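Shown here: the complex without one of its protein chains, the others still in place.
So, subunit A:
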Amino acid sequence: MASRKAVAAAIAGAATAALLLTSCSGAPTGSDDGLDGEVTGEVTFVTWRTDLIEDGTFDTYAEEFHAKYPDATVKFEGITDYEGELRTRLSTTNYGDVLGIPNSVLPDQLADFFEPLGQTADLESTYRFLAPKSYEGVQYGIALGGNANGILYNKDVYEQAGVDTFPTTEKEWLAAAAKIKATGAIPLYTNYKDGWPLSQWSGNMGAITGDPDAVNKIAEEDAPWTEGGELYAIDSLIYESVAGGFTEADPLTTNWEQSKVDFATGKIATMALGSWAISQMQAAATDNGIDPSVVGYAAFPATASDGTQYAIVGGDYNLGINKHSKVKAAAKAWIDFLIEDSGFTDTQGMVSPLLSKDLPDNLAGFADAGVELLELNAAPAGKEALFNNIADAAQIDIWGNIYRQKLVDIARGAADGDKESYFAELNERWADARAAQG
């Protein structure tokens, strides 16, 4: 009897153990209760910041996160060619748990790949930069940090050239460039070969007229490259700078890493980049034994008709949660941790997505110059993808570098045409694509 009981107990025990074991092993991966579940499991964070993985910054964050949520851990996957690689990986279900939403995902496609994070209207009181990753009132991503857009300049070079205030119009800009060229420095470095720095100019769209709806309006225009327009002002400034000989002699052999050193050491006067580049330039200055305060940041040299200068602030990559993730609650906790507790934006000199936090110190120059910061409005409902669809159909990569490289080529006489003919061609392609979009 006794032995029989013991056997039965053993069997029951084993069964319970088995049940417990399966539920245990299932727990970290199987708790798919959406965002409100328990914070357990291993979160894979697919990131574009490979540098922060290498220097251990992310590991420190992961340890702090684990200390806060003992049942959850974070693993990192850094990708150098982030946009390119993610674009193909999105066709699978395996693209990490938390990731930066690739720019190639248009608003109407967000729901196909990402978990809704809540109603945009509810989140608006807490976060900045929500508009780009919102679709039909639902929010799919929250920016990890934001940037202002404008022009990086070397204060020493400007001082030596005798330019006291940073130019606020194209005319002043060209005059300043001529003075800088006389000192032997390159007035504007385009970083043509690497390409992507040319796309940074587009971040200034909206700053020229100070209209938060500027980009949405371009999608309704047949000729955006017309004097007075945003794209005209930006591309004209590039064109005239190149045509005036104020850029590097051989654009085909530029080098991004070297350009940081050249900028810090005063060989280059300006570069058009987002404010994210400030900390990198300051680091380059420090590495070369130069006081990092030499790095200045100014708004795009244009003044709106109301006499004010504007600068656009916008989110960098938005963090989203993979729709197929098994650890959504932990993923959401990781996003919140990165944004609220990690101090990421402070160390990177970026604008925090939290409305409660102040602007970073490196944008102090804007306040001194009386520059007003402006956040672009979201596209109207039903037209979220319109701008990008027109640009793609016209094969004008506003957010890329191909059409601007052509612009630089024309300006330096390496390709046929002139400013008028190229802008006319761009307008025509834009209008045709707009017509095709219906």
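Of note:
As a convention for this text, a contact is a pair of C-beta atoms (placed from the backbone, for glycine too) under 8 Å apart; a residue touches a chain by one contact, two chains touch by 3 or more; residues count from 1.
Following the convention adopted for this analysis, contacts and distances are computed from a predicted model.
Per the UniProt record, the chain missing from the shown structure is "Sugar ABC transporter permease", taken from the list "Sugar ABC transporter permease", "Electron transfer flavoprotein-quinone oxidoreductase", "Transketolase" or "Cell wall synthesis protein Wag31". In the complete assembly, the contact with the undisplayed chain comes from A:249, out of A:67, A:249 or A:381.
Of A:124, A:240 or A:397, it is A:397 that touches the chain left out of the display. In the complete assembly, the contact with the undisplayed chain comes from A:112, out of A:36, A:112, A:164 or A:227.
As for the chain not pictured, it touches subunit A at residues 84, 87-88, 90-91, 104-106, 109, 112-113, 192-193, 195, 249-253, 388, 391-393, 395, 397, 400, 402, 405-406, 409, 414-415.
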